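Up next, subunit A:
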Amino acid sequence: MRSDRLSASNTQVDTQGACRYALRLKDVSKTFGNRHAVDHMDFDLPRGAFLSIFGPNGAGKTTLLRMLSTLSRPSAGSIELLGIDIKEHPDQARRHIGFISHQSMLYGDLSAEENLMIAARLYGVVHPEQRVADMLDAVELSHRRLDLARTFSRGMTQRLSIARALINDPDIVFLDEPYSGLDPHAVEVFDELIASVRADRTFVMVSHDLDKGLAACTHALVMARGRRVYFSSREDLDRDSFSDLYRRTVGMGVS
Partner candidate 1 sequence: MNTVLEQIYATILPSAPFVIAAYALMWCALVVYVIYMTVKLKRTEAQMAVMEESLKKIDAEKNNASDRA
Partner candidate 2 sequence: MTQQMKRARESAGARCDRYAPLILGIGAILSTLGFILAFTLAAPVNGAAVDGTELIGDQMVSNQLLFSQKIFYFHMPVAITSFVAIGVAAFYGIRFLMTHRACYDMRGRVASEIALVFVIMVMCSGEMWERFEWGVWWTWEPRLTTYFILMLLVFGYFILRAAVDDPERRATYASVFSIVTFVDVPICFMITRLVPSGVHPTIFRSDSGLSPDMLIPLLLAMFGMFCIAFGVYRLRLRCAQLDVRLEALKERLDD
């Protein structure tokens, strides 16, 4: 659906090297008092990868995701997103970010088209009407574009929230447990939609669903109590040792 590179007017893409990595985390931690939500997290995620983050409840997955997507500030360490240091230039980083959460982030009392128009204008899309129409076609909701978002079914709301998240043509998309509350059919549609918008975007997904997460991902990260327990790309990840490691950390529900 997206053929060539984003021609954003003032993105400074640093030297080719830095640009090779979508995410570079150095010693990132989020602590408050003696509570370490995320503890010295380091990893580099190449561009175009699909990272799945696993871990028991309270392991700090969502905190990490919120830090990567500039929703909350890390207490220490540095995060480089597409070559942009999040602490120095959060606004520049935000232009390349899309966020799909189990919450739809849509205004129930506004129509689908109005929701997308607002998002498009806020991001500064030059031809918002055209962009909104394209996005609605992509998620097959153009026939419902005048209906209020409140009247949509769970699957349709999820599709509209994908459209909203991709309105600014982001290079990196964060997914926060997108499958929660979706029936199997809606999950299927969701996967197919994500695959269609894959292009060379980077995805980072937090999910409780092991096989769904593993199926889609090119890199896997397991977290427990804020620390990185396992991180590797899909190729050198053998399934059984990973699943028993997963059972040991997540199965015990250690939090």
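A few points about this structure:
In this section, a contact is a pair of C-beta atoms (placed from the backbone, for glycine too) under 8 Å apart; a residue touches a chain by one contact, two chains touch by 3 or more; residues count from 1.
How were these candidates chosen? In short, all candidates are chains of the complex that A comes from, given by their letters.
As the structure is a prediction and not an experimental result, all values here were calculated from the model.
Interface remark: subunit A makes contact in this complex with candidate 2 (options 1 or 2, touch as defined above). Residues 32-35, 73, 75, 254 of subunit A touch candidate 2 in their complex.
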